[in-house]
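Just one protein chain is left out here, and the rest sit where they should.
Here is chain A:
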Amino acid sequence: MTFIRPHLNGCWLAPPMLLAALLAGTAIGETSISVDTILKVLANQLWGAEYAVDRIDAGIIWNYRLSRAVVAACCGASLALAGVVLQALLRNPLADPYLMGISAGASTGAVAVMVAGLGAGALTLSAGAFAGAGLAFGLVVLLAHAASSPTGGGRATQAAGAIILAGIAGSQLFNALTAFIIAKSANAEQARGIMFWLLGNLSGVRWADAALALPAALGGLLICLWHRRALDAFTFGADSAASMGIAVRPIRALLIIAMALVTAVMVSMVGAIGFVGLVIPHAMRFIVGSQHTRLVPASALAGALFLIGADILSRVIVPGQVLPIGVVTSLIGAPAFALILVRGRSAP
């Protein structure tokens, strides 16, 4: 029957949707730029065409807006995938890099690198963020394990509630650490910049960032697609996955480390953005079902579109001012999540 097959109907929709979103992200902003001009600038840059365009427009389009839209797409896709993977492996509908303290840990790591002045290149920031993310995840899992072990024996299904509580504790701890580092070591100007970045900010993004974000997001997507059947096999828990031939420990470690790494890269560029990893996978499950052959690509696409959209909104919602993108995602995400919770209850 057809619904089992990796049914790729609708797949052809992805590239045009993504292109349209990227174009919109490039066209809309404080100064609106026509699609015609954008296409000319792109042709000039990509194929060396020689259309006459305004130099300033060309600069805005190529150096600021397009790179920004690309990073937004990568970031949205990655955070959504991290949510998909954590939810599948931990058998917990609330698992998400933000709720579990991974994003908070990554922020702490990145801020420590910034303040310590270890060369604020994209790579060193990402490395710091990854160290922080790994530390936070490790602590959260240890705490959850300890909290649930007398009865649960550390089985992931029983640790479900514990891991969220541990995540809250972990987030608080790392946010406090970040605040401490800023207060202790950053000067006033640094502090203002960091606080703005912490809430999620794409203003400083350039092509150098895109050059890191793009391979990270694509790598994350490929790893998830490659292991889509393993992710499916966790439907009834880790024991059931093992009985169907999944090498549970190595695969779980690989996928979680990959997602922590990808999350860290994104957080080090744009700060901690909430709700993407939570809302997008749940919304996509309603639309394409929970099989990862479809859920993984659908979530990556929806995450990318969502964050490009949120970035556009962050630029136009308050005229003359750019809101942190994390504020926009939370303003949309929190009610959306509430809706999903309520609908999920009435039709479990």
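Observations on the structure shown:
The rule is short, and it goes like this: a contact is a pair of C-beta atoms (placed from the backbone, for glycine too) under 8 Å apart; a residue touches a chain by one contact, two chains touch by 3 or more; residues count from 1.
The rule is short, and it goes like this: contacts and distances are computed from a predicted model.
Of the candidates "ABC transporter ATP-binding protein", "Oxidoreductase", "ParA family protein" or "Formate hydrogenlyase HycD", the chain left out of this view carries the UniProt protein name "ABC transporter ATP-binding protein". Per the touch definition above, the residue from A:Ser107, A:Thr263 or A:Gln291 contacting the chain not shown is A:Gln291. Of A:Ala166, A:Ala233, A:Val276 or A:Ile312, it is A:Ala233 that touches the chain left out of the display. Think of the hidden chain as still there; on chain A it touches residues 1, 3-6, 91, 93, 150, 153, 226, 229-230, 232-233, 235-237, 239-240, 242-248, 285-286, 289-291, 348.
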